[in-house]
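The structure that follows is given in the form of C-alpha cells.
Showing just some of the chains, left in place.
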Amino acid sequence: MAKNENQPVWAGRLGSEPDPVNIAYCAGRDVSPRPMADAALVPYDIWLNQAHALMLFQQKIISKEAHQAIQTGLKRIHRDHNMGRFQLSPELEDVHMNIERHLINQYGEELAGVLHTGRSRNDQSATDVRMFLRWHNLQLMDSSCELVDALLSRAEKTMRTIMPGFSHTQPASLTTFAHFLCSHAQALSRDLQRLQNSYQIINESPLGAAAGFGTAWGIQRQSTARWLGFRGIQENSIDCISSRWEMEAQLVTALTFMATHLSILAQDIIFLSSHAMRFIRLPDAYVTGSSIMPQKRNPDFAEVTRAKCAMMQGHLQSLFSIAKGAISGYNRDSQWTKYIAMDAVSEMRDAPYIFTQVINGMALKPERMRDEAARNFITAIDLSDQLAEHCQLTFRQSYLLVGEMVKLCEKQGHFDYGICMKFLQSKGVQVDLSEKKWLQMLQPERLLTRRKSYGGPAPGTVKDSVNNLRGSLIDFRRWSHRQIERIDQARKNLRDAIDKAMQ
Amino acid sequence: MAKNENQPVWAGRLGSEPDPVNIAYCAGRDVSPRPMADAALVPYDIWLNQAHALMLFQQKIISKEAHQAIQTGLKRIHRDHNMGRFQLSPELEDVHMNIERHLINQYGEELAGVLHTGRSRNDQSATDVRMFLRWHNLQLMDSSCELVDALLSRAEKTMRTIMPGFSHTQPASLTTFAHFLCSHAQALSRDLQRLQNSYQIINESPLGAAAGFGTAWGIQRQSTARWLGFRGIQENSIDCISSRWEMEAQLVTALTFMATHLSILAQDIIFLSSHAMRFIRLPDAYVTGSSIMPQKRNPDFAEVTRAKCAMMQGHLQSLFSIAKGAISGYNRDSQWTKYIAMDAVSEMRDAPYIFTQVINGMALKPERMRDEAARNFITAIDLSDQLAEHCQLTFRQSYLLVGEMVKLCEKQGHFDYGICMKFLQSKGVQVDLSEKKWLQMLQPERLLTRRKSYGGPAPGTVKDSVNNLRGSLIDFRRWSHRQIERIDQARKNLRDAIDKAMQ
C-alpha cells in the first residue's frame, strides 16, 4: 500500500495510528512551506472593502453604480477565493493592490477606482491584521478552554492518586495527581484572562485613520467599525498607525505567557513520563519513535512545545525591538510585525489541542507514584508538623530534630521507628507513640487528608478548587462564544445592509 | 560654594537649575549602587508577619504569649526600620531570616520560633514580592495618569498649532501639535489599561501555599489575604510557587509596553527638538550639556529612556527564559525573577514624572512648525482629495495627476499655480480656479479644519478626542485611588485587630 510505504519508519511499532495534527505539529517546516502572509488576509480585506464601499455610498461619496460594481466584484472574488481560484499575484505588492486591481480590471478605473477614497493602505492593512489577530485570539481562547476542561476532568478522577510533589527537581512533599493538574489549570486560567484582556485592547477599528492623519472625505468610522464587528474605534488617527506593533505584541504577549505555561507542563510530562520516573505513559498517537533506536517512545510534541515557547520569546522580542525608538507615524518596519504575529499564531495554534489529547489519553501508574511518595523522607515536613503538635515543640525545634533523624535513617531510607524513638529520647523529647501509631502517623493517605489548607492537596480541598476553576471556565467560554456571535452578527448585518443598498 | 563646585561642569550655561530627579534618572548607576534586593521587602515582610501571627493566634495555633512577643517585636522592628536603624545582616541569607532571627534573639526560640508555623519561605517570599509589585503597579498608574493629564492639557492649548505629520521620518501630511500629543495620550491610556489588568492578576495572595503543597496546620488563608489587602487568594498551592516568574513578568510586560511608548515619544522629542527640526525647545532643567562642546543642549533623558526601554526588553526576556522549560514546583532559578522585577521598577519608576515635566515645560516654535507644514508638498494628499472632488475625478486619477505636478514643481518647492493649471489643461482636466482660490484651497489652516474624520486633526475633532481621553483618565485615576485606599484600609484593619487581640 502506497500509504504504508510513506508512513514514518518508526510508526510500525506503536499500537495506534499517529494523530496527523501531531505529526504536523512536530514536523514543523521541514517539508511544509509558510504561505505568503497576505493569503491569510484575503477574507478580511474583502470584508473590509465591502464595509468601506457601503459606507462611502451611504455618505454619498461614491455613486450607486460604482457601489454596485464594487460589491458585485467583491462578492465574486469572495466566491472565487472560497473555491481556491483567487490567487494573489506577487507582482501586485500585497493583498490590497491585488483586490483593487482585480476590481479595476473588471469594472474600470471610473467605477472601481473610487474604492480607495478616504483611506490609505496603512489603515486598511492595520484593520485586516486586527481582524486576523482578533479571530485567532478567540480561537485560542476556545481551544485553551478545552484544555482547561480536560485538566479539570482528569483531576476529578485523580484526587486520591498520591504522588510526590517536586521542588528543585527533587521529590519534596506529598501531593496528588489532581492537585498537580489543577496547578496547570489555574495557570492556564490566567492565560484565558490575558486573552480576554488582549481581545478588548485589540478589538478596536483603525479604519478611517488613512495614512495617520485622517481625511477630509466625509467618512463614517462608526459604521465601518460596527459592520466589521469591532467593539469600538481606536480614535486618534496617528495612534492607529503608530500602534502597528502593539496589537501584534499584545496577542504575542498572551501567547508567550501561554507558551511558557505549556512549556512547563511539557517539561513536567517529559520528566514524569521519562524512563526514570514512569509515572505516566503517553498515548501511542502522541509519541514518536526513532529511526535508529526502535525502543524509544519520545515525547516530541512536548519538546517541540519548548521550542515553540522559545520562538514566542524571539517573536515578542522582535516586535518590541521594531517599535523601540521609532518616531511616530508610519514606518515601513511595521510591515514585519505582521509576519511575526502570523508566525506566532501558526506555531501555537494547535498547541492547546495537542495537550488536550495528551491529558485525556495518557495512562497513569498509581502504584509507582504511591511508592515514590512513601519513600525518600518526603513525609519529613508532615512528621515535623506532627511532632511539633504532639510533643509541644516549636516548629523550629521539631524541624531540627527531624533533620537529624533523616541523617540517622539515611541508610534505612525511611523514618525507622526504633532509631527515631531512641534519638528523640536522647534529646529529652517526651514522645508517647507505639510503632503502630508511628507508622499510622506517617501513612501517606492519612497525611494527605490532613493537608487541607485552602488550595492544598487534600481530596476535599482539591474538589473545591476544581469547582472554582470550572466556574471561571464557564464564564470564559460564555464570553468567548458571545464574541464570536457578535462578529457573525456584524457580518450578517453588513450583508443585509449591502443587499438593501443594492436594490 | 561647595555646592557649585560640585555642580556638573556643563550646568553653568543653562538658565535654570537642573532637576535632581532628572540628574539621577540620567546618571544611572555610575556613582549610585543598587541596594540589596531584600531591603525593599522589609516593610512588606513585617506586615506579612503581623498578619500571619495574628491568624495563627486566632486559629489557636500559637499562644497568647507568643503572639504578644511577636507583635511587640515586629512593632519595634518596624519603628527601627522607619528610623533607618534596622539593617539586614548579609550573614542571614534574606529578609525573612533576618526578621525571624531578630525576634528569636529578643524573645527566644520558645516564643518567636513559632512564627514560621504553617508556612515556608517560598510562600512568604512570593507574598512579599507580590506586595512590592502591586505597590509599584499602582504608583506607576498614578504617575502615568499625571503624564496623560499633561499631554491632554498641552493638547488643549495647541489645537491650532499646525505642523507637518511624519511618515518614514519624512514630512507627510498636515496635523497639529495637539493631534500629535493626543496620539501619545491614547497609547499611554492603553498602558493604563494594561496596568489595571496587571494589577488584577497580581493582587492575589499566595500566602499559605507553604512550600507548594499546602500545610496540615489549620491556617486561614482568607484572613491573611484580607489583612494584606489582596483582592483574593491564588488558590492552588503548587501554582502559587510555580508562578514565581509570571507575576513579575506580568508587571514587566506592562512596563515594557509603556517603556516602548515612552521610547517612541522620546524619539519624537529628540527629532523635533533637534537642530534640524527646531519645533520644540526643551526646558533647561531637562537638557544636559557637554564637557567639551559647550553649545550642546542634549536630550539625555530621552536617550536614556530609549536605553531603559531596551533594558525592559532584556528583563522581560530573562523572566520568560527563566520559566521556560522548568518543571513545576519551586526551583531556585525563580529567586532571580525578584531581582529582575526590582531592576525593572527601578529603571522605570521616574520615567512618567520626567516626561510630565518635559511636556509641561517645553517651548514650541509655532511659526517654524507652520512654515514646514506649508512647504514640501505635504498638502499633496489634500490637493488630491480636493481635485477629485472639484473636477469629478476618481481618487486614483487625481492621485496620479498630483504626482506629476509634484515632479513638475520640484524646483519651486510648492504647487505653483501657473505650472499646475497648464499641466491640468494639457491633461484635459476641466478646472475652474483663480490663483486666489488655488492658494486658498491650499492654505494649511483651511485644509486642517476639513480634516474632521473621527480621530483626525481638525481642531474640533481633537477637542472631542481630548474629552474622551479625559473621561477614561478620570476612571483610571479613580480606580487606582480606590485600590490605594483599600490597601490602606486593610492595613488599618489589621492594626485594629492586633490591638484587640493584644488586650
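Order of writing sets the chain letters: A and B. Residues in each chain are counted from 1.
Throughout what follows, a residue touches a chain if its C-beta (ideal position, glycine included) is under 8 Å from a C-beta of that chain, and two chains touch if they have at least 3 such contacts.
Treat the numbers as computed from the prediction; the structure is a model and nothing was measured.
The complex in this file is a homo-oligomer whose displayed part has 2 chains and whose full count of copies is 4.
Note that in this section only the chains that are shown with their structure count from here on.
By the touch criterion stated above, chain A contacts chain B in their complex at residues 104, 109-110, 113-114, 116-118, 122, 165-169, 172-175, 179-180, 182-187, 190, 193-194, 197, 200-201, 208-219, 221-222, 233-243, 245-246, 249, 253, 256-257, 260, 263-268, 271, 306, 309-310, 312-313, 316-317, 320-321, 323-332, 381-382, 385-386, 388, 394-397, 447, 450-458, 461, 465, 468-469.
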